[in-house]
Every structure is written in structure tokens, then in C-alpha cells.
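Missing here: one protein chain of the complex. Every other protein chain is in place.
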Amino acid sequence: MSTPTAAIPSNIKRHEVGHHFGNAEQEFSAAKLGFWIFLCTELLMFGGLFVAFIYYRTFLAETFLQAHRTLSKPLGVTNTVVLITSSFTMAMAIRSAMVNKQKQMMAFLWITLICATAFMVIKLGFEWPAKFSHHTLPGRFFDLHHASEAYPFLADVKSPAIFYSLYFMMTGLHGIHVLIGMGLILWLIIRGGRGEFYSGFYTPLEVTGLYWHFVDLVWIFLFPLFYLVG
Amino acid sequence: MAHNESHAASASQELHHEPLPVKVYLGVFLGLLFLTFVTVWVAGFDFGEFNMIVAMAVAVTKASLVVLYFMNLKHDHDRLNGVIFLMGLFFLIVFIGPTMWDKVTRGEVDPQRGQAAELPAHGAAAQQPHPAEQPK
Partner (left out) sequence: MSTTTATPPAAEMDRWPEKHYWNATKGWKSWAFTVDHKRIGMMYLIAILTAFFLGGVFAILVRLELLTPQQTIVGAKTYNQLFTLHGTVMVFLFLVPSIPAALGNFFLPMQLGAKDVAFPKLNLLSFYVYVVGALFAIWSLFHGAIDTGWTFYTPYSITTNTAVTPMLLAAFILGFSSILTGLNFIVSIHKLRAPGMTWFRMPLLLWALYATSVIQLLATPVLAITLLLVAMERVLGIGIFDPAMGGDPVLYQHFFWFYSHPAVYIMVVPAFGVISEIVATFTRRPIFGYRFVAFSSLAIAFIGFFVWGHHMFVSGQSEFAGMVFSFLSFFVAIPTAVKVFNWTATLYKGSIQLMSPMLYALIFLVQFTIGGLTGLFCAALATDVHLHDTYFIVAHFHYVMMGGTVFAFIGGLHYWWPKMTGRMYNEKLAKIAAAILFVGFNVTFFTQFILGTRGMPRRYYNYLPEYQRLHGFSTVGSWILAVGFLLVAAYLIASLRNGKVAGANPWGASTLEWQTASPPPTENFLDTPHVHTGPYVYPDEELVPRRAA
């Protein structure tokens, strides 16, 4: 049971294909191919950090087991749900454009943006400040004396600073990607408001959608690795 | 397959795609929420060595749902996109594998004698980040 595509509204800007492409299908599939290739590079970049994580998780197992207790599971779960929801609404926004339901598309885009904002607020407004206040900071800023006041077990493990280094680097790089995603979604909202997306052309939505789902994918792995697995 | 004649008829200036039904997206969304619940619930049990495996199995399932349906790989005409993604994963494994194996097998060969060195058990040795042994 799929929604029949509505007629193209009259205020829509009709798309013209780039001069070096033959038709819209070629242009669309080229854009997607290009973006999947870019996602491959992102996979390897984040992947490098995951390699470092797996390395130290294996050889500093006790440290990771203890240190991960200092992360807030409720906040982590909330962020996971928020991001999954935003992935859903992003996919729905694209679908709405494909069937010429522009108002729905805009609504879904706004919800996606709000979810993304919520994610950053939870991370930067609650999680990270909690780390700062307990001095469980990356690298040379890790203060065992203060940190072990709140978490005495940290004093008994080797190199706890490395756990927090990886935590901040990985959630930080992920956070930067969320911020960039928010910028892209805002740009889509502006262009959508100008009537640029419809059943005949929604390539920027598709490509941004791929990006956003990738950001969700990274979190799907970050969450259990840092917050759950002892 | 590639056509780059200048300016084809205007019908080919626009896309004509059929979207997936809403219930597919809704189903995937609910599935992801459910799996999130599962992974948190399961983390409350201790399976020992299997903790990581179970967690990763759930994560991989969630990731597959996102990649196949939200990112549309399941219905993508261009199979190449999926191949590209898998290649990225493959080379990530190529990176991790030998790197981990190197660390695990360090110190097993005595550089002077070429035989297995006399070392304490792996667990204890692995916890010591010792400086690299220099062959003389």
C-alpha cells in the first residue's frame, strides 16, 4: 500500500540537469555513487578510531570495564533513541518529497533538526559537563586525584586517561559530524522552503539523508561499546 | 549506459521514482527501538567473553536495518553502492586484524635464539605496556 504521487505543485522550481549529464537519472545515480564513496572514506576515518578503541579495550580491559561505569546509561539510551528517531524522520522527509507532499517534508525536516539539537544538548549540556566536573578528562587533563573522589575504583586501574581520551575523541568527532549534519538539514529546510524539492528532483535530500543515517550508524556502535559493554 | 548528449527531452530532466511504503519505514523504526531496548536489557546480564559478541550482534542487526532500508541499499538499482560500503568494511578488518595480531604475538619469539621466549602468561604481559624490545 503505497501513497500515490500527488501532482507537482505549481510553485515548484522545475529541475534542469547539469550540462555534462545526459539525464536526471544519470545525475542522481552519479550523486549517490559519489556520496557512497565519500561515506566509505568516513567509515575508514571513524574506523581508525574504532581500531584504537578495540586495541586498548583488549589490552586495558580492566580499565575500560571500570571507567565505563562513569558514563550515564540513561543519557546514552536517550541519545540513541533521539538519533534513531531523527533517522526515521529524515527518511520520511525524503519519502514525502518523492510523493509531492512538501508540507509533510518540511515538518519531518524540522523534527529531524530538533532531534539533532536535542542530541547535542544532552551531550554538550549534560554529559560532557559532568565529565569536566569530575575531572575525568582526556589525556594530560585527567586528574586522578579529583576523579577518584567521585569514582574510587579509577585509582586501581592502569592508564584510565586513555579511556577518556578515546571517549572524548570519538564522541567529539561524532558530535562534529552531528553539527555539520544540522547545518546541512537547515540548508535543506531553506531550499525546501523555496520550493526546490519534488518528485522530479530530491537529490540533495537523498544525499543528506545518506549522511545523516551514517551519523546514526556510528552512534549505533559507539553506544554499546562505550556505555554498555563491561 | 552512459549518455551525455546535450539537453535531452525535458521528461528526462526529472526523476520518476516510486517510494517505499510508509509501513516499511515505520517497521524499521520500531525494530530499531526494540533492538535498542534489547541491547540495554541484555547488558544487565553477564555472559563473560560473550558480552561483546552479543552487543555487537545487536549493533550489527540495527546497522543492517539502517543501511538496507533507510539508506535504501536493498532496493538500489546500483549494486555498486553496496559493494563500496562492503569494501570499506573489508579494509577496516584488514587494518584491525594484523594490528591486533601483532600486539598479541609480541615477545613470543626471542630475537637472539629464534625460539619462543620464556615469558609470564599472556594476560599479565598484555597489561604491561612495555617498551618495544630492540633486537640487538
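Which chain is which? They are A and B, in the order written, and residues in each are numbered from 1.
FYI, contacts are C-beta pairs under 8 Å (C-beta built on N, C-alpha and C of every residue); 3 or more make two chains touch, one makes a residue touch a chain.
A quick note: this is a predicted structure, and the numbers were derived from the prediction, not measured.
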Touched by the hidden chain, restricted to displayed chains: A, B
Touch criterion as defined above, residue of A:45, A:121, A:150 or A:180 at the omitted chain: A:45
Selected residue (touches chain absent from view) among A:55, A:110, A:128 or A:153: A:55
Selected residue (touches chain absent from view) among A:67, A:147, A:162 or A:217: A:162
Residues of chain A (touch criterion as defined above) contacting the omitted chain: 19-21, 26, 29-30, 33-34, 37-38, 40-49, 51-52, 55-56, 60, 138-141, 158-159, 161-162, 165-166, 169
Missing-partner contacts on chain B, residue numbers: 1-6, 80, 87-88, 91, 94-95, 98-99, 101-109, 111, 129, 131-135
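The working rule: only the chains that are shown with their structure count from here on.
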Length of the line joining the C-alpha centres of chain A and chain B, rounded to whole Å: 16
Residues of chain B defined as touching chain A within the complex: 2-6, 8, 12-23, 25-26, 28-29, 32-33, 36, 39-40, 43, 46, 51-52, 55-56, 58-59, 62-63, 66-67, 69-71, 76-78, 80-81, 84-85, 87-89, 91-92, 95-96, 99-100, 103, 126-127, 129
Touch list for chain A against partner chain B, complex: 1-3, 14-17, 19-26, 28-29, 32-33, 36-37, 39-41, 43-44, 47-48, 50-51, 54-55, 58-60, 62, 73, 77, 80-81, 84-85, 87-88, 90-92, 94-95, 98-99, 158-159, 199-203, 209-210, 213-214, 216-217, 220-221, 223-225, 228-230
